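Only a single protein chain was left out; the remaining protein chains are all shown in position.
Naming follows writing order (A and B), and every chain is counted from residue 1.
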Amino acid sequence: MSRSLPRNAATAVAAGLALFVLTEQLSEYDNLQLATMAYYFVAVAGLTVLTGQNGQISLGHGALMGVGAYATVKIQEAVSWPLAVVLLGASLVAAIAGVLAGAAAARLRGPYLAGATLALAVGLPALATRFSGFLGGSNGLVVAPPVPPGWLGATFPLERWQAWIACLAALVVYVLLANLVRSGYGRAFRAVRDDEIAAQLSGYHVARTQVLAFVVSAACAGLAGGLLVVVTSLAAPGAFPLSLSVTLLTGVVLGGSGSLAGAAWGAAALVLVPTWADDASKALSLSSNVEANLALAIYGVVLIAVMLVAPGGIQAAVRRLVAFALRAAQPHARGPSSWAHQEEKPS
Amino acid sequence: MSRFLDLTLNGIANGAIYAAVALSLVLVWRATRILNFAQAGMLMLTTFIAWAVVDSGASYWIGFAVALASGLVLGALVERIVIRRVEGAPALNAVIVTIGLLVLLQALAGMIWGGNPRSFPPAFSIRGYEVGGRAVLFSPFDLFTVLVVAGLMLALTLLFARTSLGLRMRAAAFAPEVSRLLGVRVGDLYTVGWALGSVAASLAGVLVAPSVFVSPNAFDAVLVFGFTAAVIGGLESPLGALVGGLVLGLALSYVSGYGGAELVTLGALGILVAVLMIRPSGLFSRAQARRV
Partner (left out) sequence: MRSTIRPLAAACVAALAIGAAACGSDNGSSGGGASTSGGKPTASAPGITATQVTVGGHFPLTGPAAPGYSEIPQAIDAYFKYVNAAGGVHGRKLKMIVRDDGYNPTNTVKVTKQLVLQDKIFAMLGGLGTPTHTKVVDFLNASRVPDLFVSSGCLCWDQPKQHPQTFGWQPDYTVEGKILGQWIAKELKGKKVAYFLQNDDFGMDGAKGLDHYIPKDQVVTRQTYEPGNTDIGPQMAKIKASGAEVVAMFTIPAYTALVELAGLKLDYHPQLVVSNVGSDPTTLKGLLKAFSKGKAPSALIDGIQSDAYLPPTSDTSNDWIALFSKIHDTYIPKLPLDGNVEYGMALAYTFVSALQRAGVNPTRTGIVDAIERGGLTGPGLVPFRYGKDSHAGYTGVATSKIEGGETKLTGKPVVTDDGDGAITAYEGAPAKAPANGVPAAG
């Protein structure tokens, strides 16, 4: 069933209201966590479109976030435009990088694409030290955090304002991507993913579709990088290591590849699992070697366990649970309808 | 001229290490079509075990043998216990499992041995050979490294081409269903593939350990370059891994020597992109290049 713009917008508005209420309740640090989840969502959603919907695996989106982050800082240094325009600009710069990377990537498949994007993730941050005058070297660049507008009051917490900006951006990205996925472009992505030759025969231009998917995901990563600057006020090569790109990919798969709701789960997991693991390790009094590494060990175990137990990711597991609950809640059906139910069982 | 010689020899020595890591990734890919990101963690673990053996007083060669043996066992265990369950699942799932395993192994090593780097002995002297009255950037230990890796490559090529085990492994990888019908124990051969891959990685680990100092994160760079080398060579053949490793080792040595150490990762990106634009499935691939 095709979803329309009003429907997606309505979802976004509802979520927006819920988030607004939430930010009022949360402490400043937890608002920071929420803002982090929001920018992770933006990056993971873009990546899930590329990987889940279009079948291209990228290990380089952390570097594209870096492009967006540095662009945000440099634009803010140069001109004093409103933040929304700056973020749009950063997104555009990352999109241009995405065109270049995507054009190269369109010729590559599977592990070769993974290898090329991995090299991108490792090599691109080195530009900051190569051009240290312009890009700040290994120390990176700092900016002033965004100031909440005066009409919100003098004591309006900075972290809540940052959460608002990040969540608003996340909602806008959700609406745009949801529409893209349901549109003709989305069908093109999936057709190319499922069978390139059949797609070509059906008239889809394979390479252009793949580059488009790459550009969309790069633009999202760039915006996420800009939001990272909003939340942390920094752009530095140490903030965009290979592990960030890997983390984004794990967010995609943990949440459920190809689904935007999965991206939300994934983003939440990326922030919450390390936090819970850290709290767990601090609650036990352990030797310092064990305590320092326990959070990481738990994170590794969670990744393995989720993949073994719920291969479709959190979204698929939730959907199964919801379907199971709905079926259990329904009264026993008699006659033909019970047969109909059985045929509808998901495989 | 002598600078060029130094950089070339240095590149060959480094390239042998990358080739060994690339080989381990190729073996696992050929057997089960999975990219094993946990390889860095597995080789780190076996190197730590070897270090513990040598540090307790045993001879270097016992430590060396222990590293290879524990690699064999570790590879088989990982495949049997963890990877078996994701072999049929989408490719991304296996990637995430190996990533989770990597994180877990690094955390466990940190818990057991802590973060302080350990000193690991070289098999032979590290003093460079004398060429024309001056010491070059190539030592007996480097020669040993190159010979051992080349020997391993040769042994594996012979294994695949000449033995029935190799034939069965190739059959299991390319046509698992037909192989099963013909009585080939496909699952066992997957395990063998992982075990052999892990041995190759453990070898790389003990060979590179003297110059990176053993600690949980010391082998991250070797994995990145090993992966890059595997992709350059094409993931299909041991020879591709060797050539990919040497090409990358040489290229990075020249970039570092003539350009500067800060350009090395960009150099790796450049080499990889250059190779993949000409041959999108690596140098030794058999697949057709896709026309864009």
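Note that a residue touches a chain if its C-beta (ideal position, glycine included) is under 8 Å from a C-beta of that chain, and two chains touch if they have at least 3 such contacts.
Predicted model only: the values in this text are computed from it and were never measured.
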item: Which of A:7, A:109 or A:190 contacts the chain that the document leaves out; value: A:7
item: Positions on chain A where the hidden chain makes contact; value: 3, 7, 10-11, 14-15, 18-19, 22, 25-30, 32-34, 36-37, 126, 129, 137-140, 142, 144, 159, 174, 228, 231-234, 236, 238-239, 241, 259-261, 264-265, 268, 272, 275-276, 279, 288, 292-293, 295-296, 315, 318, 322
item: Interface with the unshown chain - residue positions in chain B; value: 2-3, 6-7, 10, 14, 54, 106-107, 110, 114-122, 126-128, 134-135, 137, 139, 210-213, 215-218, 220-221, 252-253, 256-257, 260-262, 264-265
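Rule of thumb we're sticking to: only the chains that are shown with their structure count from here on.
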item: Sites on chain A touched by chain B in the complex; value: 51, 57, 103-104, 106-112, 114-116, 118-120, 122-124, 126-127, 129-130, 207, 242, 246, 249-250, 252-254, 257, 289-290, 292-294, 296-297, 299-304, 307-308, 311
item: Contact footprint of chain A on chain B as seen in their complex; value: 29, 35, 37, 82, 85-86, 89-93, 95-97, 99-108, 110-112, 114-115, 220, 224, 227-228, 230-231, 235, 262-270, 272-273, 276-277, 280-282, 289-290, 292
